[in-house]
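Would you mind keeping the following structure in view while I ask a few things?
Missing here: one protein chain of the complex. Every other protein chain is in place.
So that you can tell them apart, the chains are marked A, B and C in the order they are listed, and the count of residues begins at 1 in each.
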Amino acid sequence: MPNATYIMLIVLLPLLSFLIMGLFGRTYLKNTAGIISTCLSFISTCLAFYTAYGYFFEYGKINGVYQKLIPFNYLWLAFSEGLSINMGILLDPITAMMLVVVTLISLMVHIYSLGYLKGEERFPTYYAFLGLFTFSMLGLVVASNIFQIYIFWELVGVSSFLLIGYYYEKPSAVAACKKAFIVTRFADLGFLIGILVLSFYAGTLDFNTLIQRLTSPESNELKSALAASFLGISALTWGMILVFVGGAGKSAMFPLHIWLPDAMEGPTPVSALIHAATMVVAGVFLVARLFPIFAISAPDALEIVAYVGAISALFAAIIACTQTDIKRVLAFSTMSQIGFMMFALGVSKYGGEEGLGYTASMFHLFTHALFKALLFLGAGAVIHFVHSNNMKDMGGLRKQLPITHFTFLIACLAISGVPPFAGFFSKEEILLAAFQHNQTIYWMALITSGLTAFYMFRLYFSIFWNKSYHPNHQDEHGHHGEGGFVMMMPLVLLSVGACLAGFIPFGKFVSSDGTALVSEFHLQFSIAPVALGLTGIFTALFLYKTENDKPDKMASSLRALYQIAYHKFYIDEIYLFITQKILFNCIGKPAAWFDKNVVDGLVNATGNTTQVLSEKIKKIQSGKVQEYAVYFLVGVFGLAMVFIYMWK
Amino acid sequence: MNEFFTLMKPELLIMAILFLLLFIKISKGLANDKLLQFIQVLLLINFVAGFFLNAEGKLFDSMYQTNAMIVLQKNILNLGMFFISLLFTDWFRKCEHLSEFFMLMLSALLGMFYMMSSGNLLMFYLSLELATIPVAAMSNFNLDKKVSSEAAIKMILSSAFSSGILLFGISLLYGATGTLSFTEMPALLTSSPLQILAFVCLFTAFAFKMSVVPFHFWTADVYEGSPVVVTSFLSVISKGAIAFVFVSTLFKVFQPLHDIWYNMIMVLSVMTMLIGNLFALRQQNIKRFLAFSSIAQVGFILVGMSSNSTQGTASIIYFICIYIFSNLAAFGVADLISFFTGKENVDDYKGLYQTNPLLSWVLALSLFSLAGIPPTAGFFGKLFLLSAGATTGNYIFIGIAAVNMIISLYYYLRIIRAVFMDKNETPVEKISINPYTKIGLYICSAGIVLIGLLSWVYDYIESVVN
Amino acid sequence: MNLLLLILIPLLTAVAVFMMQNNNQVRWIAFFGSAIQLILSLGLYVVYTNARNHGDTAQMLFEQNMPLFKSWNINLHLGVDGISVAMIMLTAFVVVAGVLMSWKMEKMTKEFYFLLILLSMGAYGFFISLDLFVLFFFLEIAVIPKYLLIGVWGSGKKEYSANKLALMLMTGSALVLVGMFILYFGGGKSFDILQLAQTTIPTWTQHICFPLLFVGFGVFTALFPFHTWVPDGHSSAPTAGSMFLAGISMKLGGYGCLRVATYLLPEGAKEYANIILLLSAIAILYGAFATMMQKDLKYINAYSSISHCGFVLLGIGMLTKVAITGAIMQMVSHGLMTALFFAVIGIIYERTHTRQVNEMGGLLKVMPFTITLLFIVGLCSLGLPGLSGFVAEMTIFVGSWENPDTFHRIVTVAGCMSIVVTAVYILRAIGRTAMGPLKEEYNNLSDAAWPEKLATIILLVGIIAIGVAPFWLNDLVSPGAELIMQKIQMAK
Partner (left out) sequence: MEPGLYHLLFISAALFFIGVYGFLTRRNLIAMLMSIELILNSVNLNFIAFNKYVWADKLDGLFFTIFVIAIAAAEAAVAIAIIINLTKNFQSIDVEETEEMKY
């Protein structure tokens, strides 16, 4: 059996790091913060590896099926008989995999940041936030309860917010962190309502029970969930779609992706950790977690997942070709790759060979985490060196940054799907799954993978080749080389991962139903994507290897398309219009006006009316004693008349 | 003969004091200081003596009657008198004709006592006049002030007019029933038109004395013009006495006409509260302000009166008792300020707290009590009145009363605001309060806080009424 | 445990404060008094849970019944159940924090603390009394000190705000008064809540009484459209005043709506539940949208209080056990949160002398402690897990969703939507205040002083205690909610 304490320690050590840094960091641990946090992270990583090893090779498998184990479960908040939020640990293949990924990347980022952020004033705070993020992300992956996932989902969101806003004095960073938070929050609204819908019909929030109740065809819960419908779609499908909305928001799927490029305002290691490797795949993880329900009971919802994924993948790839900020290129690439994972899930079925897409998606998630983190950290090294995010300020850096250059190249090859790097294997499986189940998506994916290779190498060549590097103007002092051991070690480690991860027989460990899935390698099938990838690479080589005006010419010849893509299809503007014009001007302002003038006005009017009335009637107190007598008489006779004649 | 002394003890005590004062006056006279101390002691003795040797019974062929409740009421008024003698020490010391003033005041009180004990309309009329006419003379006591004379003339003319109407009513009632005795009356009442007319005339006389709208017009002018002592005497002692009589007369003598007077009281109560409040909203002169506020208070008393139950009676007595404390405290403060600085406007009270914290707190307490804000006793008083009124099930009526409580709160808060919040370049200067007044203010404040919280006070009153 | 202590200690503290001559003595006495009260209330929690764990199943514990006004059948009937214990703890936390936050109050210190403590006495009394009359007594005690606190120590258009607050709250209590009388005469001449709960109150009485009581208490809880005292009142009040106002007084209303209106008049509650839901949904969204347009930090928090208190009423109106539990938790949570928010605003205002978010910026740099708290409280307000707001709101949502019909669904979704709007305005406010470039003139601002730190940490402890471990609060209040629900289910 798994050791619950160890798993809890995996989760809680980063929290400990957060608490120590948050409470004492600023005053007592100014210099040692990074080391302490890194150590804690290291322990956590070791435990994660230990746990994953134990799960996959020792106790996880019973009768050839990987079990969903619950080594720990604590009643956190009981709503009613069935409904309760439990804080628990659910250990299954994807959890084990994610534990490794998250702790590993987190450790890398911890180490890398020691160099990258050296000398920062808020160094401990940074590590505190990293700890918080790691804690929340780990909590998310071990969640045994859909509400638990939601809780950590939100925590992940807030740590992302804090880290994006790390450079809080930069207005753009402030705007970006707010945007990230609000957009994902909006998506979480869907998630929340989805949870409510599911919990209402299933009568539980526990994953295992939930999945069991909503997938077995004879269960009453499933029947009622399918019977109830809204706008012609069953309640269950609604629920799953809404949950997916949450996932799409966090994973930056179209059209909720707008926060991701802006999120690059955060420190680059953070982008590597959160906005490339871990947090943004939370959506994929969520869909995978609920995959049986999607696949068995709500195929319509799964189809939506597939199309959203595919569209996002293509859409992001097109935009990525035009961006000039390296981190933004990487951000769109991330979005595109997550699109891959999404639609891989979307085209998958449950169980056996049919579940290839599921395995492929998780596989890609795994490999992507490695090479995308590598890319970001490499980009970080570059940015650290040139103090700019813009490709135009770079070029010819291969001499100055040899290790970075080499690892970056590996990562680019991996993401482009060139064999035998990691990306090749996972992408291959995804394409195969798509090919088997949905041709439309397959073709979209194929184009995307070609574009991926192109824009990645556009990036690569622009940074490391193209023009020769001129150490520019003022920051002569900035020539501190590649950033030393702490920054290079993660790059090297990750590049090793990016090279070798593809050879892991992933299907043996992770599959939709827990049984081993042996994926065959189809040579004839992989010709097309690899060829496309190579075409992309060579196009980039042709265009960007040396400094020339070919790219500009191409841009001008495809002017309209280029402009649209460059402006990210104007999605941001649409959002801006909706929020600024509609939300603020059409709802917010009228509400505030209404409150100030109508509601408050009524209250004041009551007061004023009384005052005015009081002023109006003051004349009757005329000060004339004879008039008083008149009123007196009127009173007497009035009363007499009324009571003698009327009020009997 | 023994019975005579025990039953009529309160009146006899007052008369004794009266004669003592007369004797002192005609013999040699005393300096104001000494005289005042003497009077204060006498009034204290008078109040304390009220608790001993009481009896129930009737005298003079039921012309005079007394029981525990009436004794209690008289004691409450005695207490009020004692407070007046304490609180207005400064004014009294300066008063040129102190003993005359007290003689007038005490004879008015004597009239009220007889009024409370009267068992016959003739007796009632006589005592009513005895309770009214001296007050008119007292109103004129600021002899050199025109407003004082104006107040007095308004008072005497209005009350004479009202007693004319009263007498007219009594005569009709006599014609219709053939009796003037309270004990014989109820059996003879049949609510024929003549009796209703007669009753209305009688009713309005009470209403006039209690300043119920629309018979209230004299109140504000008289209160404003008279010396503060007279105003407080009028608004507290006189109003209390007439309320006591009104309740027992309505509940006992005119019980057969309950349907009629219930409706009358309801209508008049609503009008009284509304008009009183609406007028009070705008007042600048603190005395006039208190006059209108006391009119509004009368509206609440009427709510309690509409209950037609012993609980109603008890809550009215309770309320009046509290009202004496709170209103006298307010008038005491107003008098101090007006006596030392001549300022009577609400605006002059701005920034009072900066210079006179004690006065401010006392004023605030009394105003909160008048507004019915806990933990002051006024809260309980008002709530029991409303509660008694609610026994009839007329909740709309109670609702209107509740709304009026809010309006009244608004103007009480206006004073509070002036005292505590508003800034003033030239606030009222620091007033040195003489010990007697101080004691009076302290007692009043303590009463305001404690009467409500010490629930046995109400229970005692209730037990006496039963 | 003798519940009278809960009233007597503040009373004695208030008297002692009034007797003191020196400002320093005043502060310390007020602090000690409120600290003792805090310890007492925590002790109450321990004793209470202990008694429950030992199988004491009485509806109310530590009951005390002393006749007060015999002929009216008014008794000083005290007793607590889980709901009251929770509210008492809330009060104790906020009071201590409020006392500490006013440490630097130099203007009429004695009077200030006197009123503050008096106010807290009203709240304590309100929460422990089981007699409607006594309850009403304490309810009103808690109003007038606020008027003075705002009017004398406030800022801005304080007189207007104070007046509005006092009059609107008094209007509310006048409605309560009338409702109370109808209940009294309709329910066998008793003000006793437990007795009234036993008697069958005629349907028509319930139908008349319920709106009176609910709206009456609702005014305190910023029931739409009777909420306009909230923004003005809160923004004009001194820091401790705002903390009390939002943290405690608004909860008086919620508690009254629940304990008096809903519990005693279940038929009425059922009759009007939909209207309540509609109004509270409007309050939630409308409050949130109105908040978006505010520029003054206090106004932001005040309007957001309208929105958050809408959740309380929403939870009550849903008439399910979970939702009612959530409503109570929301009361506690919002009480702590908003008090902390006002405390933080107070700290900032004291240093920058402005509350306009546009005039600030980058304050994180100079006041890290305070602004960190601002972040935490803002995140709590927008319902971040791990802080109290999340737990309460989620409980309400889950409870609300138990009603299967479309109307309830729409209302619930409307309520849920506010979490996005909340995020928008909170982040706007925080972004403008804490982040961005720091202005020249704020370069030398100091961070919070020790009393302020202590105050905020006390509140923060409460927030986190609920957020991280909500089960204890849930266990505490849900039996009470259960009882209320039983009444509702029994009603036609």
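Assume a residue touches a chain if its C-beta (ideal position, glycine included) is under 8 Å from a C-beta of that chain, and two chains touch if they have at least 3 such contacts.
Worth saying up front: this structure is predicted, and the values here are computed from it rather than measured.
Within the whole complex, touches from the chain that is not shown fall on A, B.
Between the chain not shown and the residues A:420, A:505 or A:623, the one that touches is A:623. Across B:39, B:98, B:189 or B:220, the residue that sits in touch with the chain not pictured is B:220.
Among B:29, B:175 or B:393, only B:175 touches the chain left out of the display. Mapped onto chain B, the footprint of the missing chain covers residues 121-122, 125-126, 129, 133-134, 136-137, 140, 143-144, 146-147, 149-154, 156-157, 160-161, 163-165, 167-168, 170-172, 174-175, 178-180, 220-221, 224-225, 282, 288. Listed here are the chain A residues that touch the chain not shown: 618-619, 621-626, 629-630, 633.
Quick note on the criterion: only the chains that are shown with their structure count from here on.
The greatest centre-to-centre distance from chain B, using averaged C-alpha positions, is reached by A.
Geometrically, the chain at the heart of the complex, using CA-atom means, is C. With centres defined as mean CA coordinates, chain C is found 36 Å away from chain A. With each centre defined as the average position of its C-alpha atoms, the distance from chain B to chain C rounds to 42 Å. In chain B, the residues touching two or more other chains are 410. Multi-chain contact residues of chain C, defined as those touching 2 or more other chains: 167.
Taken together, the chain C residues at the contact with chain B in this complex read 67-72, 74, 133, 136-138, 140-141, 143-144, 147-148, 151-152, 158-159, 162-163, 166-167, 170-171, 174-175, 177-178, 181-182, 184-185, 208.
Looking at the complex, you find that chain B touches chain C at residues 311, 314, 368, 373-375, 379-380, 383-384, 386-387, 390-391, 393, 395, 398-399, 402-403, 405-406, 409-410, 413, 416-417, 420-422, 455, 458-459, 462.
Residues of chain B that touch chain A in their complex: 153-154, 157-158, 161-162, 165, 193, 196-197, 200-201, 203-204, 207-208, 214-215, 217-218, 220-221, 260, 263-264, 275, 278-279, 281-282, 407, 410.
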